[in-house]
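Here's a structure for you.
Complex shown without one protein chain; remaining protein chains in place.
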Amino acid sequence: MSERVPILKVGQVLIVSIAFDLSDETTLALQQDLSARIVETSARGVIIDISGLEIVDSFIGRMLSTIASMSSVLDAETVVVGMRPAVAITLTELGLSLGGVRTALNAEKGFELLRELSVFADFGTGEDAAWQASVDGAGHVPR
Amino acid sequence: MVPAMSLVSAAAPAQQLQIASDADVVRVRQAVRALAIAAALSIVDQTKLVTAASELARNTLVHGGGGSARLERVVNGVRTGIRATFVDDGPGIADVERALAGGNSTAGGLGLGLSGSRRLVDEFELETSRGTGTRVSVTKWKR
Partner (left out) sequence: MATQIEAKRIAAVLTEQRQTIVRRWLDTVVTKTRGRRTSAEVEQELEPMFDALASALNGGASDVSDGQLDELRAMLAEYSRSRARQGFTPSETALAIFMLRDAVISTISEREPSALGEIAGLSRMLDDLGLVTFEAYAQTRESVITNQAEQLLELSTPVVKVWDGIVAVPLVGTLDSARTQVVMESLLQTLVSTGSAHAIIDITGVPAVDTQVAQHLLNTVVAARLMGAQCVISGIRPQIAQTIVALGIEFGDIATKATLADALRLTLQRAGLEIRKIAKTA
């Protein structure tokens, strides 16, 4: 009975939104699912939204930095967004630094950061990229 | 006249939870969180306590081969707090000094979890010996 964290694709970016208490098992499953999806979709960016996480302990901290390293090897950049203040304060006192994983305040800023990192050739929002791929010959963009 | 005033007593029956699986670690976290909220600890203190409990519960599972957690609200005079005690019959901690010094060792996460947890709580007691098991008790008071 393990829950799996859903992975959404927006253009060339994969978004993972963690909104519940993660068990260690689910955490490991996420790592595997994510690396598979990155390869499958040739994603160039990963945004992990942890605004739903009330705590980040050493296990989850390691997961985040592992995902970042792993994605990097697969040529994708990772940004962790939405860390709660109480979590940030706790991690600081724990002395955990998330191993240099990039962070941003929220998903929007996360996308901005990915753009700045030149992850995308012609990046608007991820939606633009998806739409562009769906434009048919007559120039109509399906909604 | 010196009365025995500093008596820590339990304000309600203690909860006993077994730690035998991944899901149990999540259950411990949720139980500790509920107790912390009921005791009206601040959000930051709640986060710190639950994070410490998560680390210790995982240690019990992974390094202690499974065990149990005893969670209770305690009272000291007019102060209220939450106490969590983790017990296992595992191999015990071989090098306590090193474990408590922690630092950035990521080997199995034991070091960081133990020393980090100590920093997050107000009271920390550790009893361990090779071959007899480990008992860690942490307390966080409402400020």
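Order as written gives the chain letters A and B; numbering starts at 1 within each chain.
The definition used in the following text is that a contact is a pair of C-beta atoms (placed from the backbone, for glycine too) under 8 Å apart; a residue touches a chain by one contact, two chains touch by 3 or more.
Quick caveat: nothing in here was measured; it's all calculated off a predicted structure.
Asker: Among A:L14, A:I38 or A:V81, exactly one should touch the missing chain; which is it?
Answerer: A:V81
Asker: Which listed residue, A:L8, A:V39, A:V73 or A:L105, touches the chain dropped from view?
Answerer: Touching the chain that is not displayed is residue A:L105.
Asker: On chain A, what residues meet the omitted chain?
Answerer: 79-81, 83-86, 88-89, 91-93, 97-98, 102-106, 108-109
Asker: What chain B residues would touch the chain not displayed?
Answerer: 1, 3-5, 7, 9, 44, 77-79
Here is the rule we go by: only the chains that are shown with their structure count from here on.
Asker: Centre to centre, by mean C-alpha position, how many angstrom separate chain A and chain B?
Answerer: 32
Asker: Any idea which chain A residues touch chain B in the complex?
Answerer: 1, 21-25, 54-59, 62, 84-87, 89-90, 93-96
Asker: In the complex, go through chain B and note every residue touching chain A.
Answerer: Against chain A, the touching part of chain B is residues 22-23, 25-26, 29-30, 33, 43-44, 46-48, 50-51, 54-55, 58, 102-104, 106, 109, 112-113, 116, 119-120.
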